[in-house]
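Before any comments, here is the structure.
Our next item is subunit A:
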Amino acid sequence: MSRTPPALELCGLSKSYTLGGGLFKRGRSLGAVSDVSLRIPRGQVMGLVGESGCGKSTLAKMLLGLTTPSEGDVLVDGKPLRGANQKALARHVQPIFQDPYSSLNPRKRISQIVGLPLQVHGIGTARERAARVAETLDVVGLPRRAADQFPGQLSGGQRQRVAIARALIMRPDIVICDEPTSALDVSVQAQILNLLLDLKQAFGLTYLFISHDLAVVEHLVDRVAVMYLGRIVEEGTRAQIFGAPRHPYTQALLASALTPEPGLGVPDIGMGDAMPDPSAPPSGCAFHPRCPRAEAVCRQQRPRLEDIRGDNARVACHFA
Partner candidate 1 sequence: MSNVSPAESSASTAGASLGEIPLPAPAWSRVTRRLFGHRGLAIGLIVVGLAVLIALFAPLLAPHDPYHQDIANRMVPPVWHDKGSWIHVLGTDKLGRDTLSRLLFGTRISLTIGLVVALISGIIGTTLGVLAGYFGGRVDAVISYIITTRLAMPVVLVALALSSLTGGSLTTVIVLLGLLLWDRFAVVSRSVTQQVRDAEYVYAARTLGCSLPYILLREVLPNIAGSLIVVMTLEMAHAILLEATLSFLGMGVQPPLPSWGLMVAEGKAYMFFQPWVIAIPGIALFVLVLAINLLGDGLRDLNAPGGRN
Partner candidate 2 sequence: NKADDTLVYASDSEPENISPYHNNLREGVIISHLAWDTLIYRNPETNAYEPMLATEWHWVDDTTLEMTLRQGVTFQNGEPFNADDVVFTFNYVVLPDSKVVTRQNTDWIKSVEKIDDTHVRFHLNGPFPAALEYLSGPLPVFPDQYFQKVGLEGFSKQPIGTGPYRITEVTPGEGVKMTRNDDYFADSPIGKPHIGKLEFKVIPDQDSRVAQLMTGQVDWIWRVPADQAEQMQGMPNLTVDSGETMRVGYISFDAAKRENSPLSHLEVRQAINHAINRQGMADNLVRGGSRPLYAPCFPAQFGCETQDVVEYDYDPDKARQLLADAGYGDGFELNLYAYRERDYAEAMIGDLRNVGIRVNLRFMTSPALLEQQRGGNTDMSFKTWGSYSVNDVSAFTSVYFGGGADDHWQDEQVQQWLHTGDTSVDPDVRKENYRKALQRISEQAYWAPLFSYSTYYAYTSDLNFTPYPDELPRFAEASWK
């Protein structure tokens, strides 16, 4: 596993935005993602969870080359992404976005949408491309006649399949899924999750899977990373995270998940309401204002993300 480079490796990745800047004024800086390092081995599914606004989508955008990192590097198959052009990257990394409604251009036919990657990369003749499109629509389980329709004529689940078909037609190695099912209801969600799992098996895909829904994450992933205010606070295998979470934020998160078990009531996680301001993060451990276990040291020192126990799981907490 250490021989072959991981499919995706992030080294100290950071991204800050400038807020309120203009022609004449420098804005404040907001660290959306800070110093994130992660390795996703080939063929694995990495889950990424965290509060809304903690930087998950920003991270995904950097992996897709949609924004350039302020610092740090992304390695795809061991090769740095920085400097690689978007077209070359497109062959390796493809996204599936959250919203099946806005991710398809409403004015193009499904065949055009799915065939676009081939066209952009100049692959095959028109006829070959059409064949590839049909084939890919089969793979994601869409009827062929869908090819001539417009996105507006498809249901949410079908649209999300179109998006998946578009992502897959170039046979990428890595698929970045940014909340791919949160806009869908449970029955459609199940269809999509099944499809993702099937494809992983069939093509050996590597996924980065971002979601709020812990049950879904637990069902799907091999490893999980938990983010809080732009930083990874805990990372480990599914069993490690869901079985024995060590960071207080992870614990709160898991405690808040509601399983369909009548009568259990809603648990009290005792975490206060203060969502911190990402442009002025708290000192020390960013979680300390809301942490039930916080002590003086948490205010002063930022805990490092370390593999303390040597079990290949990392956590950033003074008390882990």
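Definition applied: a contact is a pair of C-beta atoms (placed from the backbone, for glycine too) under 8 Å apart; a residue touches a chain by one contact, two chains touch by 3 or more; residues count from 1.
Selection rule: all candidates are chains of the complex that A comes from, given by their letters.
Quick caveat: nothing in here was measured; it's all calculated off a predicted structure.
Every candidate listed (1 or 2) is part of this complex; the one in touch with subunit A, counting any copy, is 1. Subunit A makes touch with candidate 1 in their complex at residues 21-23, 61, 64-66, 85-90, 93-95, 97-99, 101-107, 116-117, 120-121, 143, 149, 152-155, 158, 163, 166, 170.
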